[in-house]
Structure formats: structure tokens, C-alpha cells
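Every protein chain of the complex appears in place save one, which is left out.
Naming follows writing order (A, B, C and D), and every chain is counted from residue 1.
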Amino acid sequence: MKNVLLKLKAMPVNRYIDVIILIYLLLYPAFHSVYWAYIMSGIMAYMIFALSLDLLWGYTGLMSMGHGVFFGAGGYMIGIACARINQAEWVRYKKLPWFLSLLGNDQGAFLMALLVPGLIALFLGIFMFTGKIQGIFFSLITLALSGIAELFVINASKYTHGDSGITIVSRTVLSNNSKQSLPDFQYYFIVFGFLLAVYLLCLGISRSRTGKVLQAIRENEPRLVFFGYNPSRFKIFIMVLSGIIAGLAGVLYVRVQGSINYTSVGINLSTFVLVWIAVGGRGNLTGAMLGTLLLQIAETKLSSLFSNLSADFVQYWKLILGIIILLTVFLIPKGIVGTILDVRQKHQDHRRKERILAKEGGGEHEG
Amino acid sequence: MSITLILQLMISGLCNSFILLLTSMGLVIILGYMKVVNLVHTEMLMLGAYICYYTYEVLGLPFLVCLLAAYLISFAFGAVIERLIICHLYGKMSETLLATFAISMILKQTALLAFGKSYKKVSYPIHKELHFGGVFIEGYKLALVVLAIAVMAATLLLLHKTTIGMKMRATTQNRAMTECLGIDTRKVDTITFSHGMGLAGLAGAAIAPLSAVTYSLGDSWLTNTFMNVVMGGVTSLFGTLVSSVIIQESIAVISGFSNSVTAQIIVLMLVIIIVRFKPEGLFTAKGRR
Amino acid sequence: AGCSKKAASSSDSIKIGLVFSLTGGTAISEECMYNSAVLAIEQINAKGGVNGKKIEYVVKDYATDADKAAKVVKEMILEDKVSAIVGLYTSSSRVAVEPILEEYKVPLIYPTFYEGETPNQYVVYTGSVPNQQGDYFVPYLMENVSKNFYLIGTDTTYAASINKQAKELIGKLGGSVIGENLVPSSTTEFSDVIAKIKDTTKDEGCVIYCNLNGDSGTAFYTQFAAAGLSDKYTIASFIMDESFSTALGSAAVNTYASVNYFNSIDSEANKAFLSDYAKKYGEEKKAAVTAVGESTYDAVYLLSMALEKCGDKITADNILTNFNDLTFEAPQGTIKVDAKTHHIYCKARVGQVQADGTIKTVFESDEVIAPEPAK
Amino acid sequence: MFIAENVQVSYGKSRVINGLSLHVKEGSRTAILGRNGVGKTTFLKSAIGILPISSGSLRFNGEDITKRKTFKRSEAGLGYVPQGREIIPMLTVKENLELGALGHKGIHIDSRMEWVLEYFPALKVHMSRNGGVLSGGLQQQLALARCLMGKPRMMLLDEPTEGIQPNVVIEIADTLKKIAVETGITIAVVEQNLKFARRLADNYVIMQKGIIVSEGRMIDLSEDVIKQYLSV
Partner (left out) sequence: MKAEEVLLETRNLSVEFNGFRALTNINMKVRRGELRVIIGPNGAGKTTFMDLVTGRTKPTEGSVIFDGINITGKATAEIAGKYKIGRKFQGPNVFDNMSVKENIEIALEGFETLLQCILFKKSRAFKERVNEILNKIDLYDYRHFAAGDLSHGQRQWLEMGMVIAQNPKLIILDEPTAGMTARETYKTGEMIKKLQGEHTIIVVEHDMDFVRQVAEYVTVLNYGELLAEGTMEEIQENQEVIAVYLKED
């Protein structure tokens, strides 16, 4: 019993925040309308997306500016499957091509929605990390990739319906062809379940030796090599995992929205998710979740508030979002959670230092 | 595909290379030297274009004066941003990304509110077309080529042949130490950043006549300018020149054979592949830990 | 500015939703739509409203983002409890909100000319469809300009299907398509395209059938003019409207446009519309009133008429049924809602850009044309 | 010349310098000794102004410099050679040297460089190579030379012998001493290498836990003191 308490006390503060967030989300539908349950389902899908990027950026130091590619790849698999099965009027192919043939059935489509982002990530990972692409180069290349992906998706209109996008069977876990959509509230809990599972997975990874190696890569990759590690393997691994999780987030998101279009793979989403994580604080999972939650709620509330006041005001809300981001950068550069952890760490360091000094000096000089 | 077409494509590709170079140069300074991921860059192009519109079309000043005005106003604007915001963020790349993202969002919104949504048109300051056999060049584009070369030469001279240039290079490499040597690095930083922004504004003004001016003008330059600078090796103006040529010539020629979408996709892939095999960019001296 | 009340739809008012991109990539085109919608609502309310009830409205910005459109439409339906929605411009936003309209059974009046599709039962379309534009535009151009066409457009489903229909028609009428080129939506550099056009046409000249939108469009017109080719080549575009022509100045002069409404239409209804518009938004804004703006104005009026017919029983099905065969004396002339497709009957027009930036009607169909959206 | 009065410096909450006072006389050469981690580097950094001090005051040459910016302190004649050398890697050796003089008015760069290179002739063959590729020892010499380019009136040196070959260590000690004697420059040097310290300095202070616990003339530095404060 005492042991458990001690363990709890030793738990980093941010894990308490995680628990609070998760409980809040669990209870959320009880106090909110269908609309907000729907909005929050989308936000939770984004939270999963942010978690996937936090593994890559926060822990491993690989700032992907094109993470939407994976998100969108997952979403588009479901989209193509739905369009095909529901015979959307624009579908101009008789038969699914061999590489998409799995999309013909529901489980296959779900599998593909995870597999395709995973494979893209694998390919990109191998391509980039066996070369020496690092730091800002990685970021800018991924930025270009999301640009390419956007062009590609619009251009491959035979499968993607070009810039118009695809309507999707919404709020089902697997089904692509029926009208068995779940009510918003029920689907909410499915997304919540996935969020919980992804959170636990990420937590497990981050605390494992693999997670530590990833952090070491972020800190000083050249040095790590001299301990016999092959950093590119680890980077490819986390890239693939992150890609798959992002793909899952994409699936959940399009199921909430009921449609997908090129913006899901594009630069916009990819940069916004960076902002969410940065505001929350990266490299601790909590920040990714909290940042996404707060900013998305703020965005929805603000834009709705402004448009209620007067339509002309609507144009100001992005201005305000910009100012919020700027303030974050200034006041809490490590993000909300990063700052909390920092304060806590400083405090602990201070106490430890005093203890060490007391032990060493036997009370010669105290500050 | 006729010879003249290929020639024509190559020539217009070459002109566009220099236009891309012109629009990227400010970024070389700010991203390459200062390690600030400056997402304001493309917004600065947009503002430069607006400055051009208001000085050239509304006030009717001579075009060169307008370019100068664009440089100066952008320089001043850069100084303000640097002083207020960027100067606190050196060495923290992802924070610069975030901050400049926020600034660019604010700028774009402000431009929308201040200048309105409608298109503004800047007419061509030079109306001549030059014809060589079947091949033609717009006079204005030729002027842009000259401008790009001049700006590049001036910047190279500034960086490598003047003391302020040396201070700039030193400051961007090791700020604390340079200050310990008695150099006012805050001032140097401000000048460097502002010069980069000034170049962006100048470029924005120079490209204003090529299309209509709107608050979203910067968007279409984002990928190309950043990728260009990356491929060039971030700190190398010469590398950026070469990569501009590679990018624009490829786009021109490939879109000649197929279409523009394919060309754009292929060229971006090509850039990525080049960067993969030349991760430090085309021209960058290797350092030692 | 018009303010909407926060109160839920009370019995002495009817609440509708307006959704436009007040920010975002297509805000330039949608500004006039938003203005026209508000103008129409105010006019209707000033005339006593609908069955004595005032029309209340909520406005949402979807920022040219289809996901955002879905969210705000759902918000208007679930939170604001609107009876009907007017708005949207991009096809992707329309596609994205359709499942929501079906789920919650709320009608959308979509005022934008578009590529046509199998009509959605919850959408009423008050813009023109290709058979009301291209079917008259192409023959006109072949007769008056050239039988050779070069097709270019932004890589969108809209431009692709317009071009496809044009190709069929040109072939049928004995013209020839010399080339086709789609460009990414962010393209603002056209020297390669221009070089190709010059080369494939061997400098003979042709019609450039141009469906480039936004910044691409302005860039193309500008660079084409600067290349000094306007004496042999003529640009003809579906997307050209007064928001472009007034901005482009000399670069657009003598090019052709084809929509169902031009600002310059000389009718009482149009004059009244424009003068009210100018009164509310200023003279200089009047010059940039476009077809989509006019369609939005029509959309609100048609909606109010449908609502009026509903009496107290304002349900989606009632509203939608009451749209059947509605006619309205619109600024563009009399329009009528087709009961089967919920698209409008309207006249086809071809216009030519004048030196002052106005677009002069150079051809007008004698009768209104039946819509064929799924053609 | 240089007076630190009751200086405190902290990293976040943990205070590293605890009210240190130090007087350095004009023309003297003071060695600052102490075990690893007692705050020697921290003190030098706060002296030059890279780290802010939380209380206390610094005076240099009769002026209060507590609130001065780093470059102003350098302009006033305080030179600094950091631990780790901090050569500007992509500037050539020559440019690194020039840089040392740029922030100071009235220095004729060429003749000054000639003068400095007399003391560090090993650098002469590397003038056009990038500073970043030099070996550790050459970089250390470059750092010293660069500092001298600015005509400092006082030099703050942080372990200038770290990674230097023995005969060069001696050479550097002699060179620095010679420079000090010839130009009257004041030197404060943090050092682990006692032999070097003895050779160069005429005074010593010993730091422990962020304050000075012993000071005196170098020749008076006894084995007992060394044992007490410098051994583990």
C-alpha cells in the first residue's frame, strides 16, 4: 500500500494531468450536446494524431512538417473503399487495382488504412534515414512531401475525386457500405477507446528502453553510434509506428466528419498539428494531448463566438489565434506542460543539490 | 516537340530560375545563416508586392524607387519583428518556426483586413518583348534576371568583403562568443535579419507585376523557395543559384513534355532525392565537430 | 453590419444559416456572395419578412476548408437550429456537408455555378451548370473567334469536367482541340504553358479555353498579355467575372466570359439590385458584383418564397417541395426552379470584357435553358 | 582594476556562486583554482556578462559594469577566452583574428595581427583554413590570439591549457607572462594545471562552493592548502 503511494508520488506531474484529461473526456458527453460530442470526437482523433507526431518530434527530435501525409493516407483508404462500395457517381474505375484490392472488404480497408501509411513511412524512413537527412532538412523535406501529396491526391482524381473529396460512411468502426452509423455519443466512446489505447501504447514506448534510445537520438545522435546503436533503425521504427498511428487518427477523423479531401494531407493540417504540440509542450505526451484539446476547443469556441457577435468579426479570430501562439512562444517556450515539468525539475534539482552539499561539506558553507 | 519549343522552354526556365533565386535570397540569409525557419518570408513577398502596388500604381513613383521603397520598408519591418520577437528565439529552431508561423498568420489576416480581398494589379513597368527567331523573352523578365544577379552580387560582397558581413557570419555561428569579442551582436542580428526581410520585400515588389496582388500571394512560393534553399545548401548563395536553375529548368522542360502538375511533382521528388544524396545541399563546406 | 440575434428561433422569426469563406483562398469570390445574401435578407425583412416573420441569420466562416464547412454546418443545424442554409462555394465543401444535410434533414441552397452532379435531395442549386454555359459558349466562340481550342485549367474536378464537356462539343461541332493542360492550383508562373500554346498552334492563334481560378487566373491573363499574343489568341473563360475583369485592367480586355449573369445587364431588376447593393456597400464594390453574388441573392429570395409557401409547417421536406417550380424575377431575368433536379432554368450568356472592366453581353439565349446537371 | 563584490549567480533555483568577492590588481596575474564544479567557469561567465548575476556588483577600471552588456564590457577592455575555445568554425583563422579586433575602435588590424602572430607563430601556416577544422591545441592558441587582437586591458582565461601539448603549455605560460609584462595587461586565469598556474600567475585564489576560501601570493601556495582544497 505504502509502496503504491510512494510510486504515485514519484510519478511525474504530467501523468496526473493525463489522468485528468482522460477522465474529463470520459465524462464529457454527460454534460454536453450532440454537437459538442461530435466536435470532441474530431478533437480526440486529432489528439491521437498529435500523439503520433509527438513520438517522432518530441521524443526523437524529428520535426515532421508533413505528418498530414500519413493522416490523409489512412483517411483516403477508407474514402476510396467507401466510394467504391457505395458506387459514388464519379467512380470511374470498374475494378479496384491490385494494390488496392484489399479495400474491397471492410476489414481489409481498415487494415489498408493502417498499412499504407505504415508503408509510406517505412519507405520514407529508409530513404531518408539511411542517408544523412537530419534536422531542418528532414522538416523541410517532409514539408515538401505534404505539398506533393496534396498535388498528387488532387491529380489522382480517378480514385480521389480530385479536389472535391469523398463522402464517407461515418461513425462506424469498420463498415463501409451500410447505413449502420452509430449515434454521435456512441461513436464518441469508440474514439475515446482508441485514444486511450494509443496513449497507453505511446506511454509504454516512451518509458521503455526504446524510448530512451529515441531521446538519445534527439540529444546527440552522432555520439549514440559509438555505443553500437544503429540510429537509423530506430528512426525508421518510430517513423513507421508514428505513421500507422497517424493513419489510425485519419481513419477515426474521417469517420467523424463523414468526408475526406485533400486538406487532410496538406501543409495546413501538418503545420497546425505542430502548433498544437508546441503550445502544449513536446516530448511528454501530455503536451500533445493538452495542446490539441485547448487549441481546438479555443478555435471552435472563438470562431463561433465571433460569428455570433457579428460576421465582420469573423476575420479577426485567426489574428487572435496568431497572438495566442506568439504569447506561448514568449511566456512558455517549452509549452504548457514543458513549463510545468521544468519548474518541478528545477525545484527537485535544488533540493537534491542542497542534500549533496550538506553531505559533502558537512555544513562548511551554505548558500 | 520542336527545337524552338525546347529552346523557348529553356530560356523561360532560365528567367524563372533567376526569379526564384530573387525570391529565395532573403531566406538564404535568414534560414541559412541565422537558422531561423522564417515562415514570414512568403508573407514578406506579399507585403512587398503591396508596397509596389501602392507606390507604383497609387503614388506613381518610378519603378526602381518602388523597389527601393519595398526594400527599405521591409527592412524596417524586419527590424521591428526582430527586435520584438525573433531576437529572443535564436538557437531555438522549432520556436522560430512557431513564432514566424504566428506572425505570418497575423500578417496575412491584417493584410486581408487592411487591403481587402480584391485583386490589385500592378502593370508591367517594361512593355517590350524581345524576339530571337521563334524565341521570345519578356523584357521585364530579363530585367528581373539582371536584378537578381545584381542583388546576389551585392549580398555576396556584403557578406564576404565587408566587416559588417564578417560580423554577420560570426554572429550567426556563435552569438555568445562574438559578443564576448566586443561586437554588438544584437545590432548585427537585427541588421542581418532585416536585410533578409528587405530582400524578400524587394523580391515581392519585383514579382508583383507578374500576377495580381492579393493577401494570399505568398502561399504559392512557400514550397519552392524553401526547397530551393535547402537544395542549395542553406548557407550558399551560389548553391541556391544552381538549385534555382535545376528546379526551374526541370519544371519548364518536364511540363513541356507532360503537364504542369506532373512536372511539379517530379521536380519536388527530384529535389528530395538530390537532398538525400547530398544532405548538406549542393554546395556546403563540411565542418568538424 | 447586420447582427443576428442569439436567441433560438422564436415563433416570430425564421432562422437560416449563411456559410461563406470570409477568410481563406476563395474569400475574394465569396465576399460578394455574403454581401448579396445579407442584402436580400434585409430587403425581405424590410418588406415584412416571411408570413410576417422576420428572417434571422447566423453567419459562419468556413475559410475555404471543407472540414471546417462540415463543422460549422453541423453547428448551425444542431446548436443554432437553423431551418435552412445558404452558401458554400467550393465543390469540396459541398461534398463534405452533404452527408450532414442528409442525416439531419436540412436543406442547403448552394448558389455557385458548378460542374454538375446527380442532384442531392437536400440541396437546391441556384447557379448555372455546364449545359447552360458551355453549350452556348463553345458554338459562339467557334463562329466568332476560331475553330481551334487550347484548353487549360486548374487541376480541379470542376475544370476537368468543363474541359471534358467542351472537348466533346468541339469535336461534335467540327472544331479541333489542339492541346490541354491542367496546372496545380498554386501555379502563378505560366511561361512554359504559354510557350507550349505558341508552339502547338504554330503561332496561328486559337481560343484559349481557360478555367484557371483565383491567383492562377490573374497570373495567366497578366502574363499572356505581357507576352504580346492578344492579337492572335483570345482567352475565353467560365470563371471570368467582374471580380477579375475589374482588377485585371488591360490584361483582360476583349477576352470572353460565359455565365448567366453580368453586372452590365440592363434590366429594372438588376438596376434595383445594384443600386441597393451600392447603397449598402459602396459604389466601388458595386462594380465587382458577380454572378455568384447574384445567384446568392436569388437563393435567398427563392428560399424566402419557399418558406412562405410552407406557412407554419417549416420542415425540410416542405421547404424542398415548395421550391418546385418557383419562379423569381431575378436581376439576371426570370429564373425557375426545376422540380426534378432542383436546379434553375436560366438564360445562357456570353460576355466580352470591356476596357473599363465591365463585361458586355454579346450573346444571350432567347429562352431560359433547362438544367442538365448530371449530363 | 577588477573588483567583484559579493557576487551571486544561479542556474534557475540552484545558486552556484554564493557571494564571491575578488579584487584583481592592475597588472597582476591571478590564478583561480578549485575542484571541478565549484563554479569557476560560472564566475568568469558572469564577469564577462554571459550570465547575469543575481546580486552583488562588478567594477572594472573604476566603473560599475554590473549592468553592462557583454560587448560593452569587451569594449571597455575585458577579454575572454572561454573553456572550449569557441572558435567561429566557418570563418578562416585570419577572419577569426580580425573579428577579435572589429569590435574595438582604433585598432590597426594588420599591424596588430602581425604583433599577435609573433607570439603564436604556429597559427601562421593555417591562416586561410577554417577555424573549425583546426586541432584542439591550435584552436586554443587561436582563441588566445583572437582575444589579444582586441587590445584587452584584462584577460579572463578559462583553462587555456586544456588539451595542449606540454611544451606548448609552457610556451603559452611564458608567452602570456611575456605579454603581460610587456604590455601591462592584467590576467585572471582559471586553471587545473598547477605547474602552468605557478609559472604564469603571481597570485592565486582558491574557490570552493562558489566562494573564495583561500588566497595569496603564488609562491606562498603551500602543499597543505593544495591538499585541503584541490584534492578530492
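Convention: a contact is a pair of C-beta atoms (placed from the backbone, for glycine too) under 8 Å apart; a residue touches a chain by one contact, two chains touch by 3 or more.
What you see is a predicted model, and the numbers here were worked out from it, not measured in a lab.
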If I'm reading the header right, one chain is hidden. Which shown chains does it touch across the whole complex? A, D
Touching the absent chain in the whole complex: find that residue among D:I50, D:L117, D:L194 or D:M218. D:L194
By the document's definition of touch, the residue of A:A216, A:I260 or A:A288 touching the omitted chain is A:A216
Contacting the left-out chain: of D:P52, D:G136 or D:G184, that is D:G136
Absent-chain contact - pick from D:E5, D:E162 or D:D202: D:E162
Interface with the unshown chain - residue positions in chain D: 11, 35-38, 41, 83-84, 122, 129, 133-138, 140-141, 159, 162-170, 192-194, 230-232
Considering the entire assembly, which residues of chain A contact the chain that has been omitted? 208-210, 212-213, 215-216, 218-220, 223-231, 233-234, 237, 345, 348-349, 352, 355-356, 359
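Quick note on the criterion: only the chains that are shown with their structure count from here on.
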For the pair chain A and chain C, the C-alpha centroid-to-centroid distance in angstrom is 37
Using mean CA coordinates as chain centres, what's the gap between chain A and chain D in Å? 49
Which parts of chain D, given as residue numbers and ranges, touch two or more other chains? none
Please list all residues of chain B that touch 2 or more other chains. 109, 112, 261, 264
What residues on chain C touch chain B, complex-wise? 23, 25, 27-28, 31, 155, 181-184, 186-189, 191-196, 198-199, 214-215, 218-219, 222-223, 226-228, 243-244, 246-251, 288
Any idea which chain B residues touch chain A in the complex? 31, 35, 37, 85, 88-89, 92-95, 97-99, 101-103, 105-106, 108-110, 112-113, 222-223, 226-227, 230, 234, 261-262, 264-265, 268-269, 271-272, 275-277, 279-280, 289
Which of the residues in chain B come into contact with chain C in the complex? 1-2, 4-5, 8-9, 12-13, 15-16, 19, 109, 112, 117-121, 123-124, 127, 129, 136, 138, 140-141, 209-212, 214, 216-217, 219-220, 251-252, 255-256, 259-261, 263-264
